[in-house]
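Note sheet for the following structure.
One chain of protein is taken out of this complex; the other chains stay put.
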Amino acid sequence: MSRKHDNSAILLIHCPDQKGLVIAVTEFIFKNGGNILHLDQHVDEQQSVFFMRVQWDLETFAIPNDRISEYFETLVASRFDMHFQIHFSGEKPRMALFVSKLPHCFYDLLARYESGELEVEIPVIVSNHDDMRPVAERLGIDYHRIEITKDNKLEQEQKQMELLARHNIDFVVLARYMQILSEQFIDAYPQRIINIHHSFLPAFPGARPYHSAYQRGVKIIGATSHYVTTELDAGPIIEQDVSRVSHEDSVEDMVRKGRDLEKIVLARAVWNHLHRNVLVYDNRTVVFG
Amino acid sequence: MSRKHDNSAILLIHCPDQKGLVIAVTEFIFKNGGNILHLDQHVDEQQSVFFMRVQWDLETFAIPNDRISEYFETLVASRFDMHFQIHFSGEKPRMALFVSKLPHCFYDLLARYESGELEVEIPVIVSNHDDMRPVAERLGIDYHRIEITKDNKLEQEQKQMELLARHNIDFVVLARYMQILSEQFIDAYPQRIINIHHSFLPAFPGARPYHSAYQRGVKIIGATSHYVTTELDAGPIIEQDVSRVSHEDSVEDMVRKGRDLEKIVLARAVWNHLHRNVLVYDNRTVVFG
Amino acid sequence: MSRKHDNSAILLIHCPDQKGLVIAVTEFIFKNGGNILHLDQHVDEQQSVFFMRVQWDLETFAIPNDRISEYFETLVASRFDMHFQIHFSGEKPRMALFVSKLPHCFYDLLARYESGELEVEIPVIVSNHDDMRPVAERLGIDYHRIEITKDNKLEQEQKQMELLARHNIDFVVLARYMQILSEQFIDAYPQRIINIHHSFLPAFPGARPYHSAYQRGVKIIGATSHYVTTELDAGPIIEQDVSRVSHEDSVEDMVRKGRDLEKIVLARAVWNHLHRNVLVYDNRTVVFG
Partner (left out) sequence: MSRKHDNSAILLIHCPDQKGLVIAVTEFIFKNGGNILHLDQHVDEQQSVFFMRVQWDLETFAIPNDRISEYFETLVASRFDMHFQIHFSGEKPRMALFVSKLPHCFYDLLARYESGELEVEIPVIVSNHDDMRPVAERLGIDYHRIEITKDNKLEQEQKQMELLARHNIDFVVLARYMQILSEQFIDAYPQRIINIHHSFLPAFPGARPYHSAYQRGVKIIGATSHYVTTELDAGPIIEQDVSRVSHEDSVEDMVRKGRDLEKIVLARAVWNHLHRNVLVYDNRTVVFG
C-alpha cells in the first residue's frame, strides 16, 4: 500500500495477547487528536502474541514527537508489557552497503536509490575489493576497501564498525558480500543487517547453493532475504521468491536466473524494512503491508 | 489465517473515511465485553472510503446476537454513514451449485464439501443437463435438471429462483455453468453469485477464451472468479491466478492446464466468500485475510 | 503439448554424448517410413550424457511393433551404448493407487480418471484403512485394506506385491500414503513409484513439514512429486510447485493451501509419467514436453 505521508508516526508493537489491546492503542492516538492512516494487527494464536503496526497523521496530534515514546510507555505500553518502536515518516534511515565482486544486487539497489524509489540515505559503501569503487565515486558515496583475511577479521571488522558509527548507520545491507560476519558485528546490529542468500532457505544453506540445487535436480530455485543472526543462513526470513527451472538449465543458467531473483527479493526486503513493515519475533517475521 | 471460532461475530463495514472510525468500532466491541480476534482495515485513499472486517469472541459479549445489529446501527453506524453486515461463525451459509457438463470444478467443490474443507451446506444442484445427477444422488443432494433454451429462459429461471427460495439459498456458485443469467436473476442475488471465467480477465471475456489466448500467442493463461453482474464477465473480481504456457501448448493443452487453475481459483473465491472476507465497492473487491 | 496419436511409438533414450546420435535415430525412423511427430533432445554438458524422446507415426512404418525394439537395438542402440525404452500410444499403463486417510489427492486423481483426463487403467486401490472403500466401490475399483504395523510390514508388503502382480500393475502412485515402503518393495518398482511430499524438497523432508515450515517462518510453501528411492524423500524430483504464505497463515492454513499444491503437483507428475515424458539419470529427471 502507499504510505507516503509527510508527517506521520509509525508505531510497532508486540506483546502477550490479551483483551483491550487494539482499543488501548487506538484510544491513545484518537484522544490525542491523531488520525489513523493504517492499522495492521496480527495475533499469533499458537504463541498467543499480539503484533500491531499503526500509522497516524501527526498534523493535529497533541503530543510533541520527542515525547510520544515516553507518553506511550507510561499510558499504554507499561500496562500490557509491550515492546514497541516509534518511527517518523520524515526520517530517512541511513544504510551502509556491503559488497564483494558480484555487481547485480549492488547495481540494482543503487539504481533504485538514484531514482528515488528507496527513501534512504546511503553514505557509505564497504567492500573487501576495489571493483565497485568507480560506481560509488560517481554517486559521491564514500567507498572503503577493507580487506578481510582469516587472520585480521576481528580488527578489520572493528574498522568497519567505527566507519558505521561515524556515518550514523541505522542498518546494513549485504548485497552479495561474500564474508561471514563475526558474532561481535552481528550483535551490534540486531535485526539491522539484511542479507540475500541465493537459495530457497532452509534448502541449500551455505556455499554454492546453485550447484547443490542442480545436483539435487530441483524444478524451482529461490532466493531468500533475511536478517543476519549468528547462526549462518538461519536468521528470520523477510522475503523469498522462486523461479522455475528445468533439466535444460545448467548451473550457469541457474546463476543467471537467480541473479534476477536475488535483486528483486533483496530490494523488497529493504523496501519493507525501510517502511517499518517488519517485526521480528521468535526468529520469524511479521511483514505487514 | 485460521478463523475458526465456535462463537464469534464478524462485522463488515464500509463508509466514507473520517477520523475516529477504528476507535468507534473497537470501543463498541470492547466496552461490551467482546475480545477482538481479528481486525483488518483498509482505506482506499483515491476514493476516501474506509473498509473494515473485525471478528470478536461472543463468549462474554453483553449484547445478545439478535440485537447486535440494531445496537451497532444506533450506537455507531448511524453516526458515520456506515454500510455494514453482521455474520456469526456458527451459521453455515447455504449454497446452490449450478453446473453444465464440464465436471472439474464441480467435482473439486464437492470433494472439498465432502471432506469438510468448506463450511457450507449444499442442499441443491441445478443443471441444464443430466450428466452430474449420479454424483448428486450419491451425496444425497437434491438435483434438478432445468433445461434452458432461447425461448424458455425467463420461465425456467423462474423455476430456478423458486427452487433457491425453497432451499433458503444464500449464494450461488456457477461451476462452469454454460448459461448467461438474465438480469432478473442477477438482481435477485447481488454479490451472491460467484462465477469462474476461464481467462485472465479483462483479457478474453466471453466465449472460447483458450482459443483466443492461443490465437494471441500469450505466454501465460489465467482464470478469474468474480461476482456476476449484468455486464458479462465484468463483475467485481474476487480471485485470479495464472499458469505459464508456451508455443508447445495447443488449445487442448491450455484447456487441460486451465482446468486446474479454474478449480483452484473458484475454490479460493468460495472459501473467501464463506469466511466473510470479501467486501465489494465500486465494482472492485476488498479481500481481507 | 498435445500428443494424442492413436498409433504412434515413443522412444526414450539416454547414452554417452557423441557425434551422430540424432541422425542415427531419425534415420532409423525415416528410412523405415515413420513420420516424426515430436522430437526432444537434451545434452547434459556437465556429465556429457545425451537424452532423447522421439515419437513417430506408425501408420506407414515398415517394422512391426513387436520387432521395433529388437531392430533398434541391433541397428542403432548397440553402436552407441544406448539405454532405451519403447512405448506405444495405444497402450494404457496400469496404475495402483495407495492411500491412507487424507482424501484430497485421492479424490483429485480419481476425478481426473473418471473424466478421461488421465489415459490410464486403475484396477486396484490399496490402503491401510477402510475410509476410501466406498469411493472405490462406486467406481468399481478393487479395494484392499492391508493394515501395516511395525511387526507385519514385510509380510503385508508381500501381499501388496502379489496384488500388484495379479493386476499387472505398471506403476504405483502414493496419494498421501502414510507408510514408508521397504527396500524390497521399492527395488521391485524402480522409477515406477510416484510419491507426493508436502514440502519444497530438499527443505523439510520427513514428517510434519508444514509444522517445520511454520516454525522456520518461510514465506513460500511447496510440494514435490518424486520417484521413490530407498533414501527417504530423496528420489528424483519430477515436479514441484509453490504457494506464497505469510505470517497470517497458521499451520492449519498451510495445510489447507498445501492440499491444492499437492493435488496439482502429483497430477502433473502422473500425467508426465503417463506421457512417457520422464527420463531418470543420476537421481535427477529430464522432463520433456
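So that you can tell them apart, the chains are marked A, B and C in the order they are listed, and the count of residues begins at 1 in each.
The rule we apply is simple: a contact is a pair of C-beta atoms (placed from the backbone, for glycine too) under 8 Å apart; a residue touches a chain by one contact, two chains touch by 3 or more.
Small disclaimer: the values here were computed from a predicted structure and weren't measured.
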Option touching the unshown chain, where B:120, B:237, B:255 or B:274 are the choices: B:237
Of A:59, A:81, A:252 or A:282, the one touching the omitted chain in the full complex: A:252
Residue touching the undisplayed chain, where the options are C:19, C:67 or C:150: C:19
Missing-partner contacts on subunit A, residue numbers: 1-2, 103-104, 107-108, 111, 114-115, 117, 138, 248-250, 252-253, 256, 259-260, 264, 267, 289
Positions on subunit B contacted by the hidden chain, ascending: 42, 44-46, 51, 200-204, 214-220, 222, 236-242, 246-248, 250-251, 283-287
Contact set of subunit C toward the excluded chain (per top definition): 1-2, 19-23, 26-27, 29-30, 35-43, 45, 244
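Definition applied: only the chains that are shown with their structure count from here on.
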Distance from subunit C to subunit A - Cα centre to Cα centre, in angstrom: 42
Centre-of-Cα separation between subunit C and subunit B, whole angstrom: 36
Where subunit C touches two or more other chains at once, by residue number: 248, 250
